[in-house]
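The complex appears here minus one protein chain, its other protein chains still in place.
Here the chain labels run A, B and C in written order, and each chain numbers its own residues starting at 1.
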Amino acid sequence: MAYFDNISKIKFDGPQSKDPLAFKFYNPEEQINGKSMEETLKFGVAYWHTFMEDLSDPFGVGTAERPWDKYSDPMDRAKARVDASFEFFDKLGVPYFCFHDFDIAPEGSNLKETLANQDVIVDMMEDYMKDSKVKLLWNTVNNFTNPMFVHGASTSSNADVFAYAAAKVKKGLEVGKRLGSESYVFWGGREGYESLLNTNMGLELDNLARFFHMANDYAKEIGFDAQFLIEPKPKEPTTHQYDFDVAHGFAFLQKYNLQDVFKFNIEANHATLAGHSFEHELHYARINGMLGSVDANQGHPQLGWDTDEFPSDLYATTLAMYEILKNGGLEKGGLNFDAKVRRTSFKPEDLFKAHIVGMDSFALGAKVAQRLIDDKALESIVEKRYSSFNQGIGKEIVDGKTDFKKLQDYALKLDKVENESGNVEVIKSILNQYLVTTIAQG
Amino acid sequence: MAYFDNISKIKFDGPQSKDPLAFKFYNPEEQINGKSMEETLKFGVAYWHTFMEDLSDPFGVGTAERPWDKYSDPMDRAKARVDASFEFFDKLGVPYFCFHDFDIAPEGSNLKETLANQDVIVDMMEDYMKDSKVKLLWNTVNNFTNPMFVHGASTSSNADVFAYAAAKVKKGLEVGKRLGSESYVFWGGREGYESLLNTNMGLELDNLARFFHMANDYAKEIGFDAQFLIEPKPKEPTTHQYDFDVAHGFAFLQKYNLQDVFKFNIEANHATLAGHSFEHELHYARINGMLGSVDANQGHPQLGWDTDEFPSDLYATTLAMYEILKNGGLEKGGLNFDAKVRRTSFKPEDLFKAHIVGMDSFALGAKVAQRLIDDKALESIVEKRYSSFNQGIGKEIVDGKTDFKKLQDYALKLDKVENESGNVEVIKSILNQYLVTTIAQG
Amino acid sequence: MAYFDNISKIKFDGPQSKDPLAFKFYNPEEQINGKSMEETLKFGVAYWHTFMEDLSDPFGVGTAERPWDKYSDPMDRAKARVDASFEFFDKLGVPYFCFHDFDIAPEGSNLKETLANQDVIVDMMEDYMKDSKVKLLWNTVNNFTNPMFVHGASTSSNADVFAYAAAKVKKGLEVGKRLGSESYVFWGGREGYESLLNTNMGLELDNLARFFHMANDYAKEIGFDAQFLIEPKPKEPTTHQYDFDVAHGFAFLQKYNLQDVFKFNIEANHATLAGHSFEHELHYARINGMLGSVDANQGHPQLGWDTDEFPSDLYATTLAMYEILKNGGLEKGGLNFDAKVRRTSFKPEDLFKAHIVGMDSFALGAKVAQRLIDDKALESIVEKRYSSFNQGIGKEIVDGKTDFKKLQDYALKLDKVENESGNVEVIKSILNQYLVTTIAQG
Partner (left out) sequence: MAYFDNISKIKFDGPQSKDPLAFKFYNPEEQINGKSMEETLKFGVAYWHTFMEDLSDPFGVGTAERPWDKYSDPMDRAKARVDASFEFFDKLGVPYFCFHDFDIAPEGSNLKETLANQDVIVDMMEDYMKDSKVKLLWNTVNNFTNPMFVHGASTSSNADVFAYAAAKVKKGLEVGKRLGSESYVFWGGREGYESLLNTNMGLELDNLARFFHMANDYAKEIGFDAQFLIEPKPKEPTTHQYDFDVAHGFAFLQKYNLQDVFKFNIEANHATLAGHSFEHELHYARINGMLGSVDANQGHPQLGWDTDEFPSDLYATTLAMYEILKNGGLEKGGLNFDAKVRRTSFKPEDLFKAHIVGMDSFALGAKVAQRLIDDKALESIVEKRYSSFNQGIGKEIVDGKTDFKKLQDYALKLDKVENESGNVEVIKSILNQYLVTTIAQG
């Protein structure tokens, strides 16, 4: 049955289109550096925001008009959502989706029933996926909504909760394997603290590492070769999340010898909440070989919580795609729209319109980024700027052939140190030129 | 004598230009809604950042290479700056400039000498201005740098300081009149508090109002008809500046019956430090009839102080120009680049390059904004959204023809309240389309 | 019937008490400057947080264990809450409470039913209040939770919603009158904007003013003489709330000639979200004669949303009480605990424990503040600091007997301007001394 009858398959209509239900910049077959936009961008739909979100906020109940809400039985509603989702994926033309366990199937009255509910839906999804080109980008489990997880899951102060969380992740790994998931994500839900004063952070972090090692062991045991991903976030819902940002995660992974098992799923809004730019987090992960996947959304510069807006800022999408293209793509990752329509955009068609905005914004960002790379517009500036490390004392430093005594001898003989302007203003202007002329260039 | 020998007059070279010393988007004669870009944008150079700033920061001494620094005598250096500035205005092609008293002439050993120093420089400027099309957008006095103003100026705890500040502003008004300044600015320097615990805020605000009334009286007395402007800023250097944002200023002006004497000079970076967007402050001032002038710069989203960067964000410049164009321009105001090159951009030519970036960014913003207005791209959405106030109960509300009893009667009969989607995502997408296609459209 | 059987009446047990269900500092009969603590502090319980809040957050469902949840019928549950609340007020010993219309009674299937539901509960409350010393500090209506208010209430883009909001406030005023409410609060729920791009801010603010005038007219008509209060908040749920802070509200009230009708209800957490300290907002309101009432809570310095924590920071409570005591108390206002227990504090007894923490923190703050006032510990510093305005040129300034010419003459004759140290560090130390020695002094 159809849930979006009034929506046709979304088509590319060009940059001047006035149709909110058409792509202006995303043209799936268009080539970017020898690959189609579709392959390059690997867009994914977040099941939770698109099919579960009722658009409530802390000051108001849900406003969302969702056709599947006509079913009162939770399993009926879950099945209707699967139907609606594959219709949505097809009409929008996205190749991937992502979900938590509780997005796809309701909790039962006990764990056994909960797991059984998932099996029903996974069967149904598997059927759909046979006849669809849509794939699972990543799955995860929701170990934070249920009151049981009030003090965390793998970092709970309650050992029973740790066990329960493990039971759910075990199932998540099995589901991921069945559906051929490319990655598996660990977002730290309530893994953090409300207050340091009642917290044993040392034990909690040790337990988190134990949990990750057991997850890895079990994935190996069942032959699930997805890329494991940590998704950092600095705060919310807890006061201080342990996976604060990529660097926190990287410190943790190294301490517990997990750095070869995990990469990072970087969300734009989480980056900015942590006091970094989106591109900073991507860049830091990339140069450390840890860039796994991206949660494509944006925050609001005046708001201090995770607004999960659909990405529209072309500076951010351009610089994000710049990092991704320089990374050689995302391998087992993609661009998951961990984004929700505003509470004021409550119509079913707003789901399409908002995804179109996000896809257009990243498609245009990719085109601009590729032009920057092709022209070496930024790289040539950077190369020239650091050229002193290609020869003489600079090369000795890089080659490890010097020491403080030799360097002091060298410095004592230096007549004058000459620096060049960093040209930051001009570089921003180049970015602007690329942004506003790329469409004209086709 | 020439200070920028290696710089020729800056020319418009088009959007694809790779010359950092050419305009890409600012073409002074190009028409925007029947006026030249030059008249529409009214760009001004900030004397302090461009000719006084040594690019020191709290962690390092100045890096700026400035040819006029070869003069060791303060008055010689001040005169050299005047020469350099008019060369700069001419080569850059800006029609306005702005200054504080201490930017143009050094303090003497006492107030009399200080005022006399200003006269020498003002004479020199007057001469230059006879042969130049460059005009004074606004002047002001620096009542915050000297240690005397450690506790504020017109809000100092020390009555002598109040008097001293008045003496300087009196001179500032005279200088403004002599040079035909279009506006006169009051930025609140240290008018605020370090700590509430040692502060008599009531007395300080009363004194501030007394000061403003005296300034207005004196301006009238000497026939100086400039627009008076308050420039709000929320903090820095004090912990809490009294002119926190436009609304704080508006509350103050109304309380002290000064709302007809003043408008606001709105700085982008001050807006964002106050927790608002730049366009919010402009819009709020506009709908209250208080939009006077603009300090065109930008802050850094990850930094919590006034970075005064040259404006390059095209979203910000477009939305700022949207407000300014809807305001019918800025009358006695303009776009003053209260912006400084980064400490890493220390070469003299960086001063030109950075201004070019700012001018190009606002020129492009103006073109995009005018297209949005011409097409009623946003206005038609807004008009439709509020159309219920053009008829029926809505019209009665607006016309003041109803009351709570009638409204309750009406509401009791309402069957269902129907709302429309706010379409926020789509509107952002429209803005993107205008941004990236305006150049292609010519 | 009793809902808190395991809780006895809360008693004062002194500063060393280890009983989480006893007061350590709040001793209702203890005198502060000739009035009992109970009269001085006028504590109120917020019905919504204490009896409605399920402790859900955007990432998890409710955790709260609440005995009245055993009733499935909404009216039964509403009645149970009334029973529970008066038991709670009595056992805790608070003299006041506050509510929204939807806190006390569920919405019906239409407005008529909704209003009728309220009547049932108000009857019940009236009965309780006859035999209780508990009074209504203020009431208000919730015009933000229902999806109808998605675009605001009195600032909605939909005229029907304006009418509906008016109908509800009309009832709110009638309910307030019936229950003898001392004040009536307008918190701006969704009166603000999601995005400036689709908003007619001018019309929305005009409509807000029209709404307030109609409310005032109706209150006069029915003889409801409560103090009207605006509760400012800068953001959340909207991106930009119109009543951003006290200064925004004050500017608005003056523009629309409402400044004699309203005062402000200042919430600590809203103050800090707006970039001010709590005491700043109180002080600013006080010196403008606009300090009406206080929402006693606190935010979290690392979190960017309204956490509504129970107040425990003794610096904040001391400085808040300092302002309140200097204001001569709050007249028709009080200290309403607009605060919720943490999601991790989900037991019924946590409601008592958390209120005790808040009451103790303000009681201690009041004792410290009164000592500061009695000793003129801060006032003598301030008086001395501004003493130059009591004589000579300072007195002429304050008396309006001078002008810029006379002040310049004076300044030209000044030999040297001498400033005093602001002593900020020492003043903080004095505050610390008062804080840690007040208990020892008894």
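As a convention for this text, a contact is a pair of C-beta atoms (placed from the backbone, for glycine too) under 8 Å apart; a residue touches a chain by one contact, two chains touch by 3 or more.
Computed from a predicted structure; not experimentally measured.
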item	value
Contacts of the hidden chain among displayed chains	A, B, C
Residue touching the undisplayed chain, where the options are C:28, C:93, C:232 or C:422	C:422
Absent-chain contact - pick from A:205, A:261 or A:440	A:205
Contact partner of the left-out chain, one of A:53, A:182, A:231 or A:279	A:279
Subunit C residues touching the omitted chain (full complex)	15-16, 20, 24, 272, 275-277, 301-302, 310, 312-315, 341-342, 344-347, 350, 353-354, 356-357, 360-361, 364, 419, 421-426, 428-429, 432-433, 435-440
Contacts of subunit B with the absent chain, listed as residue ranges	57-63, 144-147, 149-151, 189-190, 194, 235-237, 239-240, 273, 300, 302-306, 342-344, 346
Residues of subunit A (touch criterion as defined above) contacting the omitted chain	111-112, 147-148, 150-151, 157-164, 166-167, 169-171, 173, 194-203, 205-207, 210, 214-215, 217-218, 234-235, 240, 244-245, 247-248, 250-251, 254-255, 274-277, 279-280, 283-284, 287-288, 319, 378, 381-382, 385-386, 388-389, 392-394, 397-398, 400, 402-405, 407-408, 410-412, 414, 417-420, 422-424, 427-428, 431
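Convention: only the chains that are shown with their structure count from here on.
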item	value
Interface residue overlap between copies subunit A and subunit C, same or different (over half shared)	same
Chain centre separation in whole Å, for subunit C relative to subunit A (CA means)	40
Multi-partner residues of subunit B (each touching 2 or more other chains)	275-277, 419, 422-424, 428
